[in-house]
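First up is the structure itself, then whatever we jot down about it.
A single protein chain has been omitted; all remaining protein chains appear in their positions.
By written order: A, B and C. Residues from 1 in each chain.
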Amino acid sequence: MNKVATDIPSAVADVGDGASILVGGFGGAGAPTALLEELAGRDLHDLTVIANNAGTGTTGLAALLASGAASRIICSYPRMRGSEIFEKLYSEGSIELELCPQGTLSERIRAAGAGIAGFYTRVAADTDLAAGRETRVIDGRLHVLETPLAADFALIRADTADRWGNLTYRKAARNFGPTMAMAGRVTVAETDRIVPLGDIDPELVVTPGIFVQRVVEVPS
Amino acid sequence: MNKVATDIPSAVADVGDGASILVGGFGGAGAPTALLEELAGRDLHDLTVIANNAGTGTTGLAALLASGAASRIICSYPRMRGSEIFEKLYSEGSIELELCPQGTLSERIRAAGAGIAGFYTRVAADTDLAAGRETRVIDGRLHVLETPLAADFALIRADTADRWGNLTYRKAARNFGPTMAMAGRVTVAETDRIVPLGDIDPELVVTPGIFVQRVVEVPS
Amino acid sequence: MSAGWSSLEMAAAAAGDLVDGTYVNLGIGLPTLVTRALPSDREVVLHSENGILGAGPPPEAGDEDWDLIDAGKQPISLVPGGSYFSHADSFAMIRGGHLDVAILGAYQVSAAGDVANWHPGAGIPAVGGAMDLAVGARSVWVLMWHNDQDGRPKVLAECTLPVTGRGVVDRLYTDLGVFGFAGGSLVCRRLAPGVDRATVQDRTGTGIVFDDKEGQQ
Partner (left out) sequence: MSAGWSSLEMAAAAAGDLVDGTYVNLGIGLPTLVTRALPSDREVVLHSENGILGAGPPPEAGDEDWDLIDAGKQPISLVPGGSYFSHADSFAMIRGGHLDVAILGAYQVSAAGDVANWHPGAGIPAVGGAMDLAVGARSVWVLMWHNDQDGRPKVLAECTLPVTGRGVVDRLYTDLGVFGFAGGSLVCRRLAPGVDRATVQDRTGTGIVFDDKEGQQ
């Protein structure tokens, strides 16, 4: 078993038009910048991107969006300093936005990875973000039914990997990585380094390799 | 902030009749034996115990059950080699058993800790364990609605703690600990050692202290 | 607008109400000032939604670590006893009622304790973790200016902007004082120095019940 991809292009070679992609990172921390820019350099179309933000500046996710590859984005916080590329695409009507509360977003992704077909949460109940959604009163309080959010691919950035796909993360670059890794039908991790099998302390593994299909070394 | 209890009795001093208690461990690994035996030595009644097993031999959970303290147990695997104390109580009608699939048990506990009011799972659908339960067809498959399982107390065993309640575990003694810690209104961890604040590498913390109310040093 | 608290004084009022051992999430914007005003005689653990407990002050210029940022994507540090965890675990803390206090910024707050802070009314909205914090934290405090840049009240009988959560705000800190909510009414608990009851009522879009013994002394 060897999940190490030889280079960046081969790590995401099978991402095609219409694919749904979970993209790790909170701002720049944990963003799989190299994988995103590889995709940005292709002639991709109609991707659905699921990420916390909608990219800033001109690199990484912003580059992918600027390439016109994405027709839809599901995220919690698209508007921030530097999100001009997304804002332009959105105002032109070139990209559809589904806004989702951040914790509901991460929980929907976890649900997909954990085989949970739906869950009830108070978050967003009786707000515009839950307009028209199925609700249920539980213990006297209004809840919204939320559904799992899986994707064809999960692209994440981690710190250390081995050839079985075990991953550790660095500080708060962990963020969405462990959760998205569970929910990608194919999860690809770009990592600072790849070490021999057994070099990662089993107590320190954050994402067990079972959730990861490919790793590629991209030193920062 | 100092969550270190001075001794075992004071760590569980407020456990009273009728309390619900999450009890960590898978077999003996991760079982909070000292805390359980402290409770067994009191004149407690009508406890609800939530645990994977129902105790074996005569120590730990078996001792608590033998003391007559528990009137009800929710678990996945009560019958195993050495579970004679539970079997006797059950056959006498002294203890009520609610059997729950192991993954549904851990997910119900997590739901309580994570503020999820209910979730749908295929597990147990169309089996005797889900008889009479609310169901829903999702994507053409039958699912069961499961509810969160919180408790007044969670008693767990960990490896290393600090005075903020941060915890690490040892090997597969981790099992239910991190999940139950989230779901106890008061979570008490007995640990092999307590180290100064800052001595646990922040990347290695498995249970952040926010989930833990008390720690007590019980060397193994 | 010379009377009342500065932004740092508002933050200090909130910070002073955080007792030892409190787990707190600070929203982006004004609430981040609370970090600068925390009394040194107590341990308050700061939670950052992106997977951090024990968030500490910004590092010296040149020492920034862009893998260690806060919810506003600004470089921070980690205090001894801090930890890192995933977003799913971070929001389990929030949604599961483990945070003692969330201090939010806001566009508007209503007399019933509704808060509106995710949708400016026009343009692209951005909710982030606001709705999770609004319903998940055990106690929700709002820290905001009492009036908007044009002098209009931000504390109203009803929010006119889309709400983040309904009936969730427990305390409100503004430049004019500290407020609570009871029986569907805004209650003034404390007036900022140099602010009188008539002024605060005049600058508020809903009736106020005054219970500000401390502030009047």
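We adopt the following convention: contacts are C-beta pairs under 8 Å (C-beta built on N, C-alpha and C of every residue); 3 or more make two chains touch, one makes a residue touch a chain.
Being a predicted model, the structure only gives us computed values, none of them experimental.
**Student:** Touch partners of the unshown chain, restricted to the chains that are shown, please.
**Tutor:** A, B
**Student:** Among B:S20, B:N175 or B:Q213, which one is in touch with the chain left out?
**Tutor:** B:N175
**Student:** Going by the contact rule already stated, which one of A:G57, A:G82 or A:P208 would touch the omitted chain in the full complex?
**Tutor:** A:P208
**Student:** With the full complex in mind, choose from B:P32, B:G60, B:P101 or B:G184 the residue touching the hidden chain.
**Tutor:** Checking the options B:P32, B:G60, B:P101 or B:G184, the one contacting the hidden chain is B:P101.
**Student:** Kindly note down the residues of chain B that lie in touch with the hidden chain.
**Tutor:** 26-30, 52, 76-80, 87, 90, 97, 99-104, 106-107, 109-110, 121-129, 169-179, 206
**Student:** Since one chain has been left out of the picture, which residues of chain A touch it in the full complex?
**Tutor:** Residues of chain A in touch with the missing chain: 1, 110, 112-116, 162-164, 166, 182, 197-198, 200, 202-203, 205, 208-211.
By our rule, only the chains that are shown with their structure count from here on.
**Student:** Determine, using the mean of C-alpha atoms as each chain's centre, which chain is farthest from chain A.
**Tutor:** So the farthest one, by centre of C-alpha atoms, is B.
**Student:** Which chains are joined by the largest number of contacting C-beta pairs?
**Tutor:** Top of the contact-pair ranking: A-C.
**Student:** When the centre of a chain is set as the mean of its C-alpha atoms, what distance in Å lies between chain A and chain B?
**Tutor:** Chain A and chain B have C-alpha centres separated by 33 Å.
**Student:** Approximately how many whole Å separate the CA-defined centres of chain A and chain C?
**Tutor:** 29
**Student:** Could you say which residues in chain C touch two or more other chains, in rising order?
**Tutor:** 78, 84-85, 91-92, 94-95, 136
**Student:** Residues of chain A that contact two or more other chains, please.
**Tutor:** Expected reply: 107, 121-122, 169-171.
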